[in-house]
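Removed from the display is one protein chain of the complex; every other protein chain stays in position.
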Amino acid sequence: MQHEPYDIGPARPRLDALAKACGAELFSADSYPPGLLWAGARRCGVPHGILRGVDAAAARALPGVHAVLTREDVPGSNRQGIVHKDMPVLCGTRVRHCGDPVALVVAESRDILRQALALVRVDIEPLPVLADIDAALAPDAPLIHEADGSNVLLAAEIRKGDAEEALAQCDVVLEETFFTPSQAHAFLETENGLACLDEDGVLHLTVSTQAPFRDRFEIGHALGLAPWKIRVHSPFLGGGFGGKDGATVQCLLALAALRLPGRTIKMWWDREESFLAGYKRHAARMHYRLGAMHDGTLKSVVCRLWYDSGAYAHLGGEIMELGMEHAAGPYRVEHMDCRGLCVYTNNPVAGAFRGFGVAQVSLAFEGMMDRLAGRLGRDPLDLRRQNALRRGDRNCAGVTLTSSVGLDECLRRVRDHELWTTRHTWKKAAPPFTRRGVGIAAVFNGMGYGRGLADNAIAKIELTPDGRFVIYSGVPDMGQGNASTFAQIAGEMLCQDAGRLEVVQPDTERAHPSGSASAGRTTYTFGQALIKACELMTAKLVRRAALALMIDEPGGITLVPGAVRHLPTGKELPLAAMGAMLPRDDRVCVAEYLMPVSREVPDTGRDFPLGFPHLIFPFAAHLVRVEVDELTGLVRVCDYLAATDGGRVLNPQNFHQQIEGAVAQGLGFALMEGFGTENARITTPDLSTYLIPTSLDFPDTQSVAVETLEHSGPFGMKGVGEVGLNGPLPAVASALSDALGARIDRAPVTPAMILELLASRGAQA
Amino acid sequence: MIIRFCINGRDTELDVRGDERAVDILRERLGLTGTKEGCGTGECGACAILVDGRARLSCLTLAAQLDGRDLTTIEGLGSPEAPHPLQQSFAERGAVQCGFCTPGMVVAAADLLARDPHPGREAIREALSGNLCRCTGYSRILDAVHKVDER
Partner (left out) sequence: MSAYLPGTLTDLWDLLEEADTAVMAGGTDLLVRRRAGKCAGRICCLERIPELRGVQEEEGVLEIGATTTLTDLLESATVAARLPMLHQAVRQLGSPLVRNQATLGGNMCTASPAGDTLPALYALGAQAVLLSRRTERVLDVAEFIAGPGRTALEPGEILARVRIPLPEPNAVQHFEKVGRRRALAISVASLAAVLRLDGDVVRDIRLAFGSVAPTVLRCAEAEAWLTDRTLTADNLRHAAGLVRSAVLPIDDVRATADYRRQVAGNLLLRLETYRP
C-alpha cells in the first residue's frame, strides 16, 4: 500500500485532510507571530453620504494605539478593484455603503483596537440612499460614482438572430419576472491576513486569498508600490467561494505595514464585519419572454437583466456577462435578445460567488421551461431533453459547442432514476397537512475566464535532494481540493506514492503566476501545465538516469515509486540518488498552459471588455423532492439527486464533495439565505439572522457522475466547482410549483410565501 | 486572576483577565490554534472543545470558567502521527474540505461517541447540528462518524 502510486481515478483521500482534522494545518488566521499588532477598520455605518471629517485625536491618544490612518495617509491611487478600480482603500470624501472604511487603526491588542475604533469620530452628511436598482436608475438619482456620469456600471447586450421577430412567429409566448437575492459566502474562516515590511523594503503578506498573484498588482496600484516589492503567500483557505477573490484585508494591511516598518500587523474581520464589508452575490431582477412552437421547440428568448452591484464594481460587469451568456439556458434557441444592466446602489458590495452570475438566470430560464411544459402539457424532463444542447450546436450566445456536452445524458440519468420514476406514487402518499412535489432543473456554467484575458497557469515541480517531488502550486486551495489533485496528477505522471509528493501552497516568490482560484479553472488550467511539467521532468530524469547508469540511450527507462528503472536490465537508480546528484537548476521543471478560447467571433457581446464568450461548459441535471407543510409553509427537502457532466472524474471523492457542497449552498440560496437590507442597511448582520444550512436541514445528495471526455482537459476533465450551485434553486422552485400548483418567481422561498400561494390556490385545494 | 487546569493531559497555570475568553487563551497564549473561531456568538461551533468530557463553545466561555477543569482540544484528541479514530475517519471518508469547521466537528462527534458509541445516522445529524460547515453538505461528515469503527 505504501508504495502505491497516488494516481488518477480512484477515490483517494486528500493529502491535507488529516492535518486539518487534527487541527495541525495552519490557516492564515492561525498565525500569531510574536510582537504582532492588530489592525482594524472604522466602518462608516451610513449607506451614502459626504464624509465631512474624521476625528482621530482621541483614538490616537489612547495608550497602546500605534497608528490611526485616514485617506491623507494613503499613498498611490487609493483605488482597489480587479478590473474597474473604483473602491477606495480608505474613503476620503464620500461613503457609498455602510461598510466603507474611513480610518485604519493599529493597536497593541484587540481590546485596545476595539476601544480605539469606538473613539474615532466620523462626521458624515447623509445623501439620499439608493437602496435598489430602480432608485439608482431614477432620472434624478444622485450619482454614486460621479466620474462615471451614471449609476450604470455596465449596459450590455447579447443578440442572436432576430428575437422579437421570431417571438411574433411563435405558437406560445410566455412572460415572467424573476428575482434572486443577495447571498453571503459565509465561509467559516472570515477575511484575514498579516503583513510586514522588511528592512529591504519588501512587503510580505500572508492572506486568506484566492488570487495572491493579482493581489500584488492590486495593492501596488492602490498604494503606489512596485508589485515586485510585494510578496503574497496564501495558505489553505477556510473557504472562499469567490468571496476572497479581490481585495478584502490586503490593502489595509499593506497600508498599516508601510506605516510601521518591521512590525507584523494582523487583521481578522469578525463575522459581523465580514457580513458588513465582505462581498456578496448580486441580487438580480430578470424579465423574460420565451417563445416556442406547439411541438415544444424553443425559438426565441427576449430577456432583460438587472444586477445590483452594490457600491462598487468588483467584477460586476463580468458577472452579469456570464448571466447573459447563459440567459436562455443549456438549450438550442435560435434567437436571443438579452440586455443587461449592472447598476451601482448603496447596498453591500457585490462580487464573485460560485455560480458567478449564472445562479441568478438559472431560476429564470428553468422557470420558463417549467411554465412552458405546463402550458403545452408536456413532461418537463422530456421537454428539456428535446431542446438540450448537444455537441456541435450553437448555444444562445452563438458559440459552437466543440467540446464535451453531456447534458442529455445527465437528463437521462435523472429520468431513469427511481426518484423520478416513482414520483407519482410518492406524491400521492403525502401525509396529512402535507403536499409533495418533485422538480428538476437542467443547468450549465461556463468554465475559465473566457476570451479577453489569458487563462494561463505555470506549474513548477522540483525533485528534492532526498528524492521527493515538490509541486509549487500557483493557485490557492480554498477547500475545493485542487492542491491534493495536483499531487495526484504528479503521482499519476511520475508514478509516485503520496509520501513522495508535497504541494507548496501559493507564494508569489516561490511559484509562478497562475491566475486566481476561480471560474472552475484551477485543476483544469494548472493541471494541464503540471502535466507538461511532469512530462519534462520524466524526460529529464530518464536521460539523467541513462547517464548515471551508463546506458547508451534512454529507451526502456521508466519511473517507478522511489526510483528510475531500466527495464531491459532491471537496474534501478533511487530518486534520492538522482536528487542528490543533480544541481538544483536541473531538478526543476516549469511548464505552462493556456486554456483555449472560442475561435468564433460572435457578432455580439461587444460591450464586454473581457470574459465573453466561454467555450467549455460543465452541465448538470438536478432532481429534488420536497414536502410542504400546509399549516406552517415550512418546506422539507426529502431527496436530492444531481447528475453532473464534468468530463472525466480524476478523483470521485473530490468530485462528489464539490457537487454535494454546491447543492447545500444552493439549497440555502433557495430556501433560507436572503442577505437582507432595508434602505441599504443590513438586516442580517450575523449568523443568527443570516441562516445557512445545518446538518439537520437537508438530505444527503445523491451525486452521479456523467463522464464525458473533455479532450482539452487534463485526463479529460472539466471544472465542476460552480455548476452544482445553479441547480438547487430552479429545481426547488419547480418542485414547489408541482406541490402547490402555483409558480415560484423569487428566492429565497419563505414559509410566508408558501402560505400565500396556498391561500391563493385555496379554492382548488 | 490565576487559573489552573489540565489541558490535553498537561497541568497548566495562567494569569487571565476576567473578560478573556477561553478561545483566545487557547489560540493566542497556548498556541493551540486547532480550535477555530468562526462567529464569536455560538452559532458555528468551530470553537468547540471538551471541558470535563463535554463539548463546549470556547467563544462563549470565560477563561475563568476553565479553572479546575479538564480540557481536551482537537490537538489533544490526536495528531497526524497518532490520529484519533474520528480524525482518521474524517480524513479518509472525504469529510474534510476547507477544514476550518473540522476540529469543532470532530470535537462534537467525540462528545457524542463518548455517550453513545454506536449512534444512528439521525442521532449524528442531531449531534452535529451546532457545527456549521459551508463546504461539504454534511453527508460525508455523517459517514465519517457513523463508520468510525469500520476500516
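Labels A and B are assigned to the chains in the order they are written; within every chain, residues are numbered from 1.
Methods note: a residue touches a chain if its C-beta (ideal position, glycine included) is under 8 Å from a C-beta of that chain, and two chains touch if they have at least 3 such contacts.
Quantities reported herein were computed from a predicted structural model and do not represent experimental measurements.
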- Message: Which candidate, A:697, A:722 or A:745, sits in contact with the chain we can't see?
- Response: A:697
- Contacting the left-out chain in the complete assembly, out of A:109, A:169, A:683 or A:760: A:683
- Checked against the full complex, the residue among A:109, A:169, A:422 or A:632 that touches the missing chain is A:632
- For subunit B, residues in touch with the removed chain: 1, 17-19, 21, 40-43, 45, 48, 54-57, 60-62, 64-65, 67, 108, 111-112, 126-131
- Item | Touch residues of subunit A, complete complex, unshown partner | 432-433, 631-634, 672, 676, 683-684, 688-689, 691, 693-697, 750-752, 755
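Please note the rule applied: only the chains that are shown with their structure count from here on.
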- Query: What residues of subunit A sit close enough to touch subunit B in their complex?
  - Reply: 11, 13-14, 16-27, 29-30, 32, 185-190, 236-241, 270-271, 478-481, 653-654, 656-657, 660-661, 663-665, 686-688, 692-696, 698, 700-701
- Message: Considering only the defined contacts, which subunit B positions touch subunit A in the complex?
- Response: 27-28, 31-41, 43-44, 46, 73-75, 77-80, 83, 86-88, 90-103, 106, 124-126, 128-142
